[in-house]
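Note that this complex is displayed minus one protein chain, with the remaining chains in position.
Coming up: chain A.
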Amino acid sequence: MAAYIVYQEQLPGLLKLWARRYGVHVPVDTGNGLYDFSPWSENTVIAWDYDVTVNPLKRYLLPPREELITFDLTDYSAKGVFEAPRQLLFGVHPYDLNAIAQMDQLMEAGSPDRNYLNRRENTVIFAMEPMRVAENSFWPSMGGGRSDIGFDLFWTRIGPATFFVEVGSKTGEDLLMAGGELPSASAPQHDAARRQREKIRESSDLSSLNVPWEELPKILSKSWNSPIWRERSTMCLACGSCNLVCPTCYCFDIKEEVDESLKTGRRWREWDACMLPSFALVAGGHNFRSRAAERYRHRYFRKGKYIYDLIGELGCVGCGRCIKACTARIANPLAVYNQLSEEAAR
């Protein structure tokens, strides 16, 4: 794949050009050591060295609340609603890229989710090699350290003001050249990018899974009755924070309201969470996962086995957001999976 060299001083000009065609979103420092993606404007300071954002990027593709249809009560007609803004996400880390690539597959499978896919088609993704690894991240050991698909451009900083930019799509290449031709990367620059990636990978090896990630589905299939589910979930506040910050959680509820006219209305979907006690409740009051331990187990099975059974990838990309978001300090996939692998080895 082609690769080019871009100098930092060229970026303001390029960003301005891109912003004419897309809503550009970049990582910013939101204070207290926290980061998040935010709309870019000329005054925006991009947090090049962010470790992880508080929120996952799924909100650009599956918004927390998204209208699905409008309806008319007078004749019971209904119309689909599709909003798909042209947007460019600049600075997406590989684990989030993996999460998006995974969601792409799941939303395409079976009955394709047009609302998601339309948003995805209008979204350009510029990935970026992390410069720092978050304290709670463990993506290298979950196979989330590198993604070869799903990006339009992949940026790696190889000097104080020099970026090595790998092309992932024609759209990406056209946007890169929007301000004029750029020099192709030389062989030493290819090497420099590879070394930079290896360096970040080594520095992130501190937190790791004690088995290869491919083993997890097998380990989980033997751990249905493990005491770990009960032990760890006794503190669960059933707040659903781990679901909300997870880049691969996409469960939703469907709600609606009627306008003041009482003639028309709208139906939308909004993020839901399998950790909430009402999630698996059915008519008549029967709840298929009424206990915290059952909901907790379901979440780890979904990440470690069910998604794998569908697409051959783990549903956990190792970003560690849930570890930070959990006020009860029980949401820790790394600790859970490591404990289960130890149990399985005994």
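As a convention for this text, contacts are C-beta pairs under 8 Å (C-beta built on N, C-alpha and C of every residue); 3 or more make two chains touch, one makes a residue touch a chain; residues count from 1.
By definition in this document, contacts and distances are computed from a predicted model.
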Of the candidate names "Phosphatidate cytidylyltransferase", "Phosphoribosylformylglycinamidine synthase subunit PurS", "Oxidoreductase FAD-binding domain-containing protein" or "ABC transporter permease", which one corresponds to the UniProt protein name of the undepicted chain? "Oxidoreductase FAD-binding domain-containing protein"
Selected residue (touches chain absent from view) among A:L17, A:C251, A:A293 or A:A344: A:C251
Looking at A:E9, A:E42 or A:D75, which residue reaches the missing chain? A:D75
So which of A:F37, A:W213 or A:F279 would be touching the chain we can't see? A:F279
Among the options A:E121, A:E198 or A:E342, which residue touches the chain absent from this view? A:E121
At which residues does chain A meet the chain that is not included here? 68-69, 71, 73, 75-80, 82, 84, 86, 106-107, 109-111, 113-115, 117-118, 121-122, 224, 250-258, 262, 265, 267, 269, 272, 274, 279-284, 286, 288-289, 298, 301-302, 305-306, 309-310
